[in-house]
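With one protein chain withheld, the remaining protein chains of the complex are depicted in position.
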Amino acid sequence: MKVKILAFGIAKDIVGGKSGEMDFTENATIAQVKEALTQQFPGFEELRKFSIAVNESYQEDDYVISEGDELVIIPPVSGG
Amino acid sequence: MKVKILAFGIAKDIVGGKSGEMDFTENATIAQVKEALTQQFPGFEELRKFSIAVNESYQEDDYVISEGDELVIIPPVSGG
Amino acid sequence: MSDRISVHITKETLRVANCYEHVSHVSAGGNAMFIGTVRNQTKGNEVLKLEFEAYTPMAIKELEKIAQAVIEKWDAIKVSIHHRVGTLRVGDIAVIISVSTPHRAASFEACQYAIDTLKETVPIWKKEIFRDGEVWVSAHP
Partner (left out) sequence: MSDRISVHITKETLRVANCYEHVSHVSAGGNAMFIGTVRNQTKGNEVLKLEFEAYTPMAIKELEKIAQAVIEKWDAIKVSIHHRVGTLRVGDIAVIISVSTPHRAASFEACQYAIDTLKETVPIWKKEIFRDGEVWVSAHP
């Protein structure tokens, strides 16, 4: 299934844009999303960490994504 | 020697005015000043505590007062 | 959100008086504020300007979570968290947090919790721009 992905901060630079689409198998987890991202964009390995938000909330590695979810790549935050 | 005494806050109510004079022997200490005040104005016994400042600084019980000093009675402070 | 919470992400200049007004209350005994500003240097490198970017809808949700925790854990009367985004110059205010509580010790604790948590969880990012380059703050180990 095709899933929409948004990127912010340094993640935008790493993936080369603000938004894109990636292809995942049914029942893919956040862990698999992170792995796929790191494989396609090695720049993620150099980050202190990064998280994935689904529908405006952080989700853990075992969260299963669904068609229609909007994934957002959250690199280390630095507000304040 | 006659020494000038100023009073603030509740001390003003206890001594019945903003300023007055008291008579002390030469080399009287702050401890003696406090004792004399408490004897003359029993209201001081009911306070949580009170301090004496000389020349705009707190002084300990063993401080010896001199002619010309201005003593100030400092009841428990409550600024802020 | 209740009227005890004021959360904003804005491109406009932040003002301490405005943020304080949101939390002042006749039953408050203490009001603590934190004001985060743009420093003129980082590790000796002169900062020319900062660019703040937010994933706004989620950032608002995370700020509201922080504000709610402040109200629940510290019995706060009111809390406001205002964060600026866009291009900021040295000395500009990036964030103002203001917390009113019945007793003062709680206001400090709650305010410190709020800024500490904001810096860990709220999806806002800043890029420092130097004379000879730029860097996303905290991105790398």
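Should a chain be cited, it is by its letter among A, B and C, assigned in written order, with residues numbered from 1 in that chain.
We adopt the following convention: a residue touches a chain if its C-beta (ideal position, glycine included) is under 8 Å from a C-beta of that chain, and two chains touch if they have at least 3 such contacts.
The model shown is predicted, which means the values in this text are computed figures rather than measured ones.
Across the whole complex, the hidden chain's contacts among the shown chains comprise B, C.
Remark: the omitted chain is touched by one listed residue; of B:I5, B:A28 or B:V72 this is B:V72.
Contact between chain C and the absent chain runs through residues 15-17, 20, 24-37, 39-41, 90-91, 104-105, 107-108, 111-112, 115. In the full complex, chain B makes contact with the omitted chain through residues 6, 8-10, 13, 46-48, 53, 56-58, 72, 74-80.
By definition in this document, only the chains that are shown with their structure count from here on.
Averaging Cα coordinates per chain places chain A and chain C 26 Å apart. Chain B and chain C have Cα centroids lying 48 Å from one another.
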